[in-house]
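Missing here: one protein chain of the complex. Every other protein chain is in place.
And then subunit A:
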Amino acid sequence: MRRTGGFVLTGLVVSLLLAAVVSHFASGAPDGLDTVTLRGCELDAAHEITGGECLARTADEHPVGGPFADYATTGIENGFLSTAVAGALGVLTVFVTGYVLFRSIRRRDTGTDR
């Protein structure tokens, strides 16, 4: 069975670059769901609702918020850096969470553990 270490490491580096650097060039326009839920409302430059009636009117404030709310890192003023840190830490968090989850699900009786 061919090893996967090099492939996975390469993939992680690509993911980090996409989330931390390429994300800077992503469109800031509302996505498909937001477009539909915001239809009928007037928005300001920051996409905050200023008037009108739309589905998003009934949305609650996010109950958790979190350290990287809206893909910005709390405490970092610089917009590029703020998103870069949030994106990179998000990639690593998802990878580690997934790795631990899938490792714990995996059958152990057949394993030839390294």
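Methods note: contacts are C-beta pairs under 8 Å (C-beta built on N, C-alpha and C of every residue); 3 or more make two chains touch, one makes a residue touch a chain; residues count from 1.
As a working rule, contacts and distances are computed from a predicted model.
Chemist: UniProt protein name for the omitted subunit, picking from "Cobalt/nickel transport system permease protein", "ABC transmembrane type-1 domain-containing protein", "Anti-sigma factor" or "Heme NO-binding domain-containing protein"?
Modeler: This omitted chain is identified in its UniProt record as "Cobalt/nickel transport system permease protein".
Chemist: List every residue of subunit A that touches the chain not included in the displayed model.
Modeler: Touching the chain left out of view, subunit A contributes residues 1-5, 7-8, 11-12, 14-16, 18-19, 22-37, 39-40, 46-47, 53-60, 62-71, 79, 83, 86-87, 90-99, 101-103, 105-107, 110-114.
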